[in-house]
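One protein chain omitted, others in place.
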Amino acid sequence: MSVTREEVAKIASLARINVDEKDLDHMVPEFNNILAWVEQLGEVDTSSVEPMTAVIEQKLRLRDDVVDADPLTGGGKRDAILANAPVAEHGFFGVPKVIE
Amino acid sequence: MTDLTSLGVREIRDGVANGAFSAVEVAEAFNAAVAAAAQLNAFIVTTPDHALEAAKKVDADRAAGKELGKMAGVPIGMKDLFATKHVQTTAASHILEGFKPEYESTVSQKLWDAGAGMLGKLNLDQFAMGSSNETSYFGDVANPWRRNDGGNAKLAPGGSSGGSSAAVAARIAPAATGTDTGGSIRQPAAFTGISGIKPTYGRCSRWGIVAFASSLDQAGPMARSVEDCAIMLEAMAGFDPKDSTSLELDVPAWAESLNADLKGKRVGIPREYRMDGTDEEILKSWDDGIAWLKDAGAEVVDISLPHTKYALPAYYIVAPAEASSNLARYDGVRYGLRDLPEKAGLQDMYAATRAAGFGDEVKRRILIGTYVLSAGFYDAYYTQAMKVRTLIQRDFEAAWEKCDFVLAPTTPTAAFPLGDKLDDPLAMYLNDVFSVPASLAGLPAMSVPAGLNKDGLPLGLQIVGPAFDEQAVLNAGLAIEQRAGFTAKPEKWW
């Protein structure tokens, strides 16, 4: 299966990555090369196979319902949360105005 | 006095412990070596103070008669994929440039707790995507090795842990952390004549490691001997309740249990790894490896891993799919780069930020990943790849009926010149053809140096073991190490 220039542009937009015409010039053939290559997987008969669900056989652990059980997983650290923000005001992150 | 930078992990630790030298002396020696090796571009930032402070603490603890940790007095390089508190953590990307985490990754914290110090944050392929360390926003890393043809062509140190491999091979760090998603510890280790082990998926906590592909990412040590790898892995591994996929198992005493006597062990030689186009010298070193393991007492058995051929394409669906989602958080809102063109709305800001912040290879993989997960294609690509993954897992399960571990080359070629494969993503991806199957199956796998090729470049051999059996892998690695007698080191040109 081969994708068109428009489709690559659409995927880029879905992935929120701006691309211009020049980018697309090299992206489209690269994209199609890789796709053509991965499509050899279609040769494999997987009709009686389940997709892998766990790399290593183990069960999901559940944690106890404890607030701020560990400073690394808990809240109450607004300064740390905002420390690297490009725009932080009055305890909030700032983003360009969103119209809903 | 010995050149302290020629020493490995155990030698440094024991020397510090028995007073042959102080930890501070060691830290200063490596800090100086790091500072003098800027040409390698192995580090994105250096942290001499961190190394020194840790060393001072070890010296003080020793003076106070306190028990010292497994890595006491050993300064190491930290791949810049591990979050380090208040020290810039970039994943070699522009989008995270300047990001200083308010937290420490579990693995790095464990290393500091074991007495190690940090020389700096090591360069890597951007978001660990690459096999040559050429996708870093902070420039290529040069392999300290050069061909013996008298030319000065800079070679790739492998990737993505290329800063780690270069630093350890150049003796500017006795050891370094790496992460391995499809071969990112083993391939650079092979390219630089050092050892590196990717443990069983879940052995090392992923908490605080910038995620590339969650179901594949595993941290591991890179060092110049099997024993050093074992010691450092013990310090890095262990159950972490903050990682749902962390193995709830005790960490075995791998280093203490090292044993190169392989009597009664069977080594499997997978016939599908004899691929067309594999370098003759690589095949020759594989044969050497088989002979060494025989010599160590192992029985050689021919095995089949029938789906080997499909591992790489499956990997290049699964890893980009997970990456496309894992990297969605880099959006210019909470940390890192923000590119806000005039009059841009929120979604425009995302697209501009991500266009400016991600390199070409990262974008390529995000796009592939976005595509294979999108409506109408999910089953044909992602589900099929995860089914193939099951088949690859089963291949190994069947192999363990016949053998205790597998021996194969680590890479299809020796290190190649920087720039050689940059324009051909597929050629670059093929570097991982031998390493990816073990990654897809979550198995422990290691690369150890096997010798030099006719160009004077190191070649690596790979050992893959059953899940949880790092000991089998380390033992076989030790048997090879003892027989390969690999003592060559790159001539200093930097």
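Residue numbering begins at 1 within each chain, and the chains themselves are lettered A and B in the order written.
We take it that a residue touches a chain if its C-beta (ideal position, glycine included) is under 8 Å from a C-beta of that chain, and two chains touch if they have at least 3 such contacts.
The working rule: contacts and distances are computed from a predicted model.
Going by its UniProt record, the hidden chain of the complex is named "Aspartyl/glutamyl-tRNA(Asn/Gln) amidotransferase subunit B" among "Aspartyl/glutamyl-tRNA(Asn/Gln) amidotransferase subunit B", "Nitrite reductase small subunit NirD", "Phosphoribosylformylglycinamidine synthase subunit PurL" or "NADH-quinone oxidoreductase subunit L".
Of B:P101, B:G163 or B:P490, it is B:P101 that touches the chain left out of the display.
For the chain left out of this panel, the touching residue among B:Q109, B:Q126, B:S161 or B:T245 is B:T245. From the set B:A55, B:V210 or B:A414, the residue in touch with the chain omitted from the display is B:V210, counting the whole complex. Touching the chain that is not shown, out of A:E21, A:D45 or A:D65: A:D65 (per the contact rule at the top). Even with one chain removed from view, chain A keeps its contact list with that chain: residues 14, 16, 53-54, 58-70, 72-78, 80-82, 87, 89-100. Annotation for chain B: contacts to the undisplayed chain at residues 82-83, 89, 91, 96, 99, 101-103, 105, 206-211, 213-215, 241-245, 321-322, 324-325, 327-329, 331, 333-335, 346-347, 350, 370, 373-375, 378, 382.
The working rule: only the chains that are shown with their structure count from here on.
A separation of 23 Å divides the Cα centre of chain A from that of chain B. Here chain B touches chain A in the complex through residues 98-103, 200-202, 207, 215-216, 241-242, 244-245, 247-248, 307, 309-310, 313-314, 316-317, 324, 328, 331-338, 340, 344-352, 354-355, 358, 363-364, 366-368, 370-372, 374, 380-381, 383-391, 393, 425-426, 441-442, 467, going by the rule given at the top.
Across the complex, chain B is touched by residues 3, 8, 11-19, 27, 30-31, 33-35, 37-44, 46, 49-52, 55-56, 58, 60-61, 63, 70, 72-73, 77, 80-81, 83-87, 93, 95-99 of chain A.
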